[in-house]
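Only a single protein chain was left out; the remaining protein chains are all shown in position.
Per-chain residue numbering starts at 1, and chain names A, B and C are given in the order in which the chains are listed.
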Amino acid sequence: MEKESSIMVIGGGIAGIQASLDLANLGFHVDLIEKEPCIGGRMAQLDKTFPTNDCSICILSPKLSDCYRHPNIKLHTLSEVQSVSKKEKCYSVEVKKKARFVKEDACINCGLCIEKCPTKVNDKFDMYLRKRKAIYLYYLQGVPAVMAIDKEHCLYLSNLDKGKDICRQCENVCPKEAIDFSQEDQISTFNPNAIILATGFRQFNPSNIPQYKYAEFRNVITGLEYERLICASGPTNGHLERLSDKKPPKKIAFIQCVGSRDIKNQKYCSSVCCTYSTKEAILANEHDSEIQSFIFYIDIRAAGKGFQKYIERAKQEYQVNYVKGIVSEIKIDENENPILYYENIASSELCTMTVDLVVLASAMIPSDNIEYLAESMGIELDEFNFIKTVPSEPIKTTRKGIFVCGACKEPMDIPSSVTEASAAAAQAAQYASQNKGD
Amino acid sequence: MTELRIGVFVCNCGSNIGSIINCSELADYAKNLPNVVFAEDNLYTCSETGLTKIKNGIKEHNLNRVVVAACTPRTHEPLFRGICNEMGLNPYYFEFVNIREQCSWVHQKEIHKANLKARDLVKMGVARSARLEALEKYQVEVTSSSLVIGGGISGITAALSLAEQGFEVYLVEKKRKLGGMLNDLYRISPNYEDPSEYLQLVKKVEQQPKIILHTNSEIISIEGYIGNFYVTIKGQNKVESVEVGTIIVAVGAQVLKPVDYYNYNGKDIITHQELEKLLKENKINQKNIVMIQCVGSRIEERHYCSNICCMNALKNAIIIKERAPDTNITILYRDINTPGTKNELYYRDVRKNEVIFLRYNVNKPPVIEDGKIRVYNNSLKDDIELDYDLVVLSTPLIPNEDNKALSQMLKVPLEENGFFLEAHVKLRPVDFATDGLFVCGSAKWPVSISEAIAQAKATAAKAAIILCKPRFEVEGSTARVDTEKCVGCEVCIKICPYGAITKDDNDQVLVRNVLCKGCGLCGATCPHQAISINHFTNPQILSQINALVERE
Amino acid sequence: MEFEPKILGFLCNWCSYAGADLAGVSRIQYPPNLRVIRVMCSGRVDPVFVLDALMKGLDGVLVLGCHLGDCHYIDGNYEAESKYRALEMLLENINLNDRINLDWVSASEGMRFADLVDEFTEKIKSLGPSPISSSTKDLKLLDELQAIKRVFSNSRIRSLIGRERKITLLENTYGETIDFEKFNKILKDALDSEFYRSQIYLSLLKKSASVKDISQEINIDKTLVFKNLLMLRQRGLADVAGVDGLDPIYKAL
Partner (left out) sequence: MTLKIDFGFRKQFKTYKFSLNYCYQCGTCSGGCPVAKLTNGDYNPRKIIEACILGLKEKLTTLLEPNVWQCSTCQKCVEYCPQGVELTEIFDHVKNLCVEAGNYPQAYKAQGEAIREKGSAIPMSNAIIKRRERLGLPVMKTASHSEIQTLLRETGFIKKMESI
């Protein structure tokens, strides 16, 4: 069925990807807007996914390619929405596409430029645990599989306004003449009949919980950092090691509700931490069966399909211990081993425990540009800056024709995000068919 | 016959395979296998880079068979077949060898033997690929209507969504009334909506011309396949057959009646479902109310957490508190499950309202005796005694009894508890493995109304994707009859589980491709070995055995 | 060096292959002796495949399907069971029945899969290398296997097995249901007599011989040989080639 309507999906994580694929298969033209150089979102950063422990990128990768290859989907990477206004039967959306400085259709991802580039930058995708170059591929399995130049750090580009003309080594070495320093940011206007928001989440900065000394102690890390550390394509090639001394940990503590269920930070529950910490503990034990894990929690929340059983398995087969009680404070010994102070509530004992590594299950919070986006779109946010919905209409925003799915409306797991993405596709399709531009 | 040119691509899968299997050596080994003209290993064969390498391989080496040694065909085969197709190679010329799930991951401590096994597997794959045949997919006409089984909130939502997208929907409900469990609820958490607000949708359904309603009706048989399901619906007075393109299962679940727990008597020890009814009738005036969570769930017999009971108990507690603030409500719990933004705030609100939360130890559960409840408290290391006028038990949602029968009609699986089992927990959460069948709501797992609505809409999208096109493609790996060898004994006709084999007007046995699922029963049984199973032919399978025993 | 058996596994796509994948995803370790052929259904496994594998000297063959009642194709695994039972009956005659195994693994039973592979591998290890593949290649056994393979290619046997469930559960052509035990007896008799015939036939293919010679060669009672030779003659598979003294010499056709 040929449809003339087009729909814009903002956010190229698993939710945005699924919504785009469903709409494209329904015959709509989809413009998928992603602010990073590649689509994939948070799921691409994860090592494995609960409760089946399938490798995250393995199940995501085929979807990335499907999205890239689908004739009805146009990917717009490095792009951000500037403004939205309502026209007759559609919206008018201005999108700024940042210059990539690499011709997308020419780059063959050979990596010669990366070799030559002299500038090293902390890699955002790897949670800053590794350096990348100023010209880089966002991540190994990223789609589109083409380079991008980081304008801020590129020697040539950052010195250009000082009147200097230096480096340009990538340009010299590229076999396909794909480097194009003349590229400029471009603003284009789209007229979608409906819009789906899928901007996802970011991680709460645990430095806001002073007693955990996240910024100070190298062996206190966040869940996402841990995911990169244990991932085969991550900064340590999947060798789980401490940041202080590269030693493999034998005893790991996972602290729940870091910034969540906390009135001074995020009042709400981040939904997925109990299960993802369980997964991370299982993975540790799979890497090294001597590793013991301790999960410090308030309430175990594992209501999804198969989750409770997953936790039982973690206890029985993977040396994962669940301790009821939240760690009050962390200190370190002379070897930078974190020492935890807590009450084991099951036995009412005050305890200290020295571990090798602490992983903080840091809260999920809305992505940083959401206020701007919401304002420009004229949609309401809830008190936490998630996109507002009501239980009876879990997919609708407060503005007609704009729908929402995934973790930008509330912290949620992958199955729920995927489900909501399809639901958003159904609603957008329904709306667009009833409000066609004819 | 054109010369065989086999290309082998070995995936390191980061270190998933590469840390155990020496992939470059494996690729070198493959190079020396018969008919292999090209072999290489790469980091992630499924990445865009890896796929480009396959494409280049096909182009530069003129490959006509592609073997990928990587993970499981169950997830990645379509991708690689797609790549072959894109390069003008028949997708059935692709062969998958699993050296991750069934090799590197399961023999981590026996690296040498794992490498030998990987070689054997690649050799078998290469041998098989030499025997592969080009096949075409079949097109099936799609009847552009859908069946929704179950008229609760998920069924109603799915039906409305499909109808509003322009498709005809048959909505079948066992009971007289639509609305399912909504009819039993007093208020809905977390916003205290009156269920009647949701039940407005029932009116919408009744007014929607595209929805053909069958209440008081049951499904008695389902035949057919994607695009062409033939469903027999038994109503009160008549039996009717309809033809639909897709089916959505939205049969919901039921509340466990806790006859074996906590002296349940339906009078002063009741379930939340019964409490809602009393609330509706304004019959709650007890002074001391105790609620017990996880009754019959998260225990040996029933492992799972039923997801919605905490929110439900919290809601009922608050309703009672608001009506009679002096009521003493104690909630005995193990873990409070209120994930997300709205639910957690709700929990905080309930605590604010002086509802007492008392954790109990699953190994020393509360005891009801002589009109008192005694519950052991871990930190006080002592029993706490509670007076009660009313005890409300939070029991889980359990699968419907007739799930089994329906699953057999649909030929779809149930999971161990008896809920319907979706195709993939994460990436295909509302699809069944069988094309054209979908599932939403508590039929799949206990969910809140809000989640049920999202899932229902998701199934509507999935169904619409099929219904919006006039034709649907089915796999070419079906059975085929060699008319020379066939003697017409009809053993195959009787054995085929799908009725896909019939005799034509000339008494010749033939396979109806769209019905055939390619299981191969007929092929393994045919007395005269006259049936061949496409893509799993005898020569293909025997070549794999041969390759395994061949000495190098 | 320790004996490392080579074991072939036929795994159905939906349950046991998925179970094996789950074992992988769960990193459950099991012996690396199994080589898997994926089929869509355990019911696809023609006994001829299993016999082919044994004849080629593989040490064991494992067939795994969905649990009974869980078959993705409704009842394909019941058909697998019928075929397997018949196969086991004949392999028992030549003491090879321990080298095959049929069992069920669901998509959620990674552990069970690993356990089954473990058990079967141990069993095969204790049995030692296949008599076919070992250095003292047992040619007589190979002949017997060849004969069994012929039996399972035989249309009479195949249609009997293929009709088993219809006959025992529903009804035969004459509208009667035969109970399972009775059916088993019929099947056993049919398998045995076809086995003799195959052996006789294969022996004659190698060399024309008298009843006495054949009886000695394949170790079957002379009357049985004679009776089955008659059947072979009726089917046009054997005939008299000449006479040696008083004994007629038979040949294969």
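Everything that follows uses one rule, which is that contacts are C-beta pairs under 8 Å (C-beta built on N, C-alpha and C of every residue); 3 or more make two chains touch, one makes a residue touch a chain.
Here the structure is a predicted model, which is why all the values come from computation and not from measurement.
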- Of the chains that are displayed, which are in contact with the missing one across the whole complex? A, B
- Note on the structure: Where B:Thr49, B:Gln102, B:Thr330 or B:Gln455 are the choices, the one touching the absent chain is B:Thr330
- Which residue of A:Asp288, A:Glu329, A:Asp368 or A:Glu383 touches the chain not shown here: A:Glu329
- Task: Specify the residue from the set B:Gln108, B:Gln200 or B:Ser379 that touches the hidden chain.
- Result: B:Ser379
- Note that chain B touches the absent chain at residues 328, 330, 336, 348, 351-354, 356-359, 374, 377, 379-380, 382-386
- Item | Touch residues of chain A, complete complex, unshown partner | 211, 257, 261-265, 298-299, 324-329, 341-343, 345, 348-351
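Following the convention adopted for this analysis, only the chains that are shown with their structure count from here on.
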- Item | Distance-to-centre winner among chains (Cα means, whole assembly as reference) | B
- Message: What's the distance between the Cα centroids of chain A and chain B, rounded to whole Å?
- Response: 26
- Chain centres from averaged Cα atoms put chain A and chain C apart, in whole Å, by 54
- Item | In chain A, residues with contacts to at least two other chains | 52, 54
- Touching two or more other chains - residues of chain B: 415
- In the complex, the residues of chain C that touch chain B are 4, 6, 8, 13-14, 17-18, 20-21, 23-25, 27-30, 32-33, 35-41, 43-46, 48-49, 52-53, 56-58, 70, 72-76, 79, 83, 107-108, 114, 153, 155-156, 158-159, 161-163, 166
- Message: With touch defined as at the start, can you tell me which chain A residues reach chain C in the complex?
- Response: 52-54, 286
- Mind listing the chain B positions that touch chain A in their complex? 13-16, 19, 43-44, 46-49, 51-52, 71, 75-76, 78-79, 82, 86, 161, 164-166, 188, 190-191, 193, 197-198, 298, 303-307, 335-345, 348, 361, 378-379, 381, 415, 419, 424-430, 444-446, 448-451, 453-462, 464-465, 468-469
